[in-house]
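With one protein chain withheld, the remaining protein chains of the complex are depicted in position.
After this line comes chain A, so read on.
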């Protein structure tokens, strides 16, 4: 009669699962589609293909006109450029000392945006600052646009211009589920096990007592060859010393946490795996022996889904493990790509600030407004702005990140 939702059921109601989870094939197909559409457009505005005679649209005016379809970035280059800017978001977020959830959300916004948009249409150099600012708002950091703009020495209007394009491409879904808290939880549980408080028998999924779990942890072999944890049992210390066990958990956590920061944000794992699979993948890469032990406290060895779970975590670990910092595009490579991009980009999206202002003035599909209406709106806006200031005084600088 009563049906209970499992954690999995609840996850499946999330927008991350419903709209932003893919198989490797479907993800690749989607990117290919977006790229192909951009190339088709480029053929028109670059004056090649489809028998059209270039851009007779003097309205767009500022098309460079010296590009050819051959200049267009390949799908592979587009993806690498986006990843380069994902890395740029990390650097910028760290510059503001924002919490990791802001950074992770912003990076996913960027990745999600470029599933339906091509870099040829919106070069990431012009979108990434907005993606980060948007994430700062949705993750509850309160920095004003003017302060943000000042600190990264960018014009505020340029930052804001793509905001609507971004949330539209995000399909108005703003929540990004992340693996960081899960990893922290794993650390806390491992520390409890190390201290002998690992399981209250009636709640234990393994049927083992805290003392038994502690013994099992103490009997684990050392860090496996190829794993990234630098932990080694100190010479002379008793293997069962709770401090030694705790130390192993701390080191594994620290390494996994680094993996969640770089490879996890710079690969496709968020599109392909769930947050728990991602943090388990990271933990496996750090210390597979410890991670396997931890998993066994959650999932009985005889569980029918164990093979499948392990295979999925393994695939995630492999993807995280295959990433290397050398793979991130160099400054020179980026400069080369962007010079080409400049020649072949879509001219209609070049002036985003102007386009945004034009749309705000009320053109578009609601029917162009006549000057009278536009003027009245402007006056209303100014009045409302002025009233706001009269009441509150000018805005104060925001202190701290409390939200």
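One rule holds in what follows: contacts are C-beta pairs under 8 Å (C-beta built on N, C-alpha and C of every residue); 3 or more make two chains touch, one makes a residue touch a chain; residues count from 1.
Definition applied: contacts and distances are computed from a predicted model.
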- [ ] Pick, from "General transcription factor IIH subunit", "TFIIH complex serine/threonine-protein kinase subunit kin28", "Checkpoint protein" or "LSM complex subunit LSM3", the protein name that UniProt gives for the chain of this complex that is not shown.
- [x] "TFIIH complex serine/threonine-protein kinase subunit kin28"
- [ ] Consider the whole complex, including the chain that is not shown, and state which of A:167, A:195 or A:289 touches that chain.
- [x] A:167
Open item on the list: Touching residues of chain A against the unshown chain: what are they?
Closed with: 10, 13-15, 33-34, 36-37, 40-41, 44, 50, 57, 99, 101, 116-118, 121, 133-134, 137-138, 140, 142, 144-146, 160, 163-164, 167-169, 171-175, 181, 346, 348-349, 356, 359-366, 381, 384-385, 388-389, 391-392, 395, 400-403
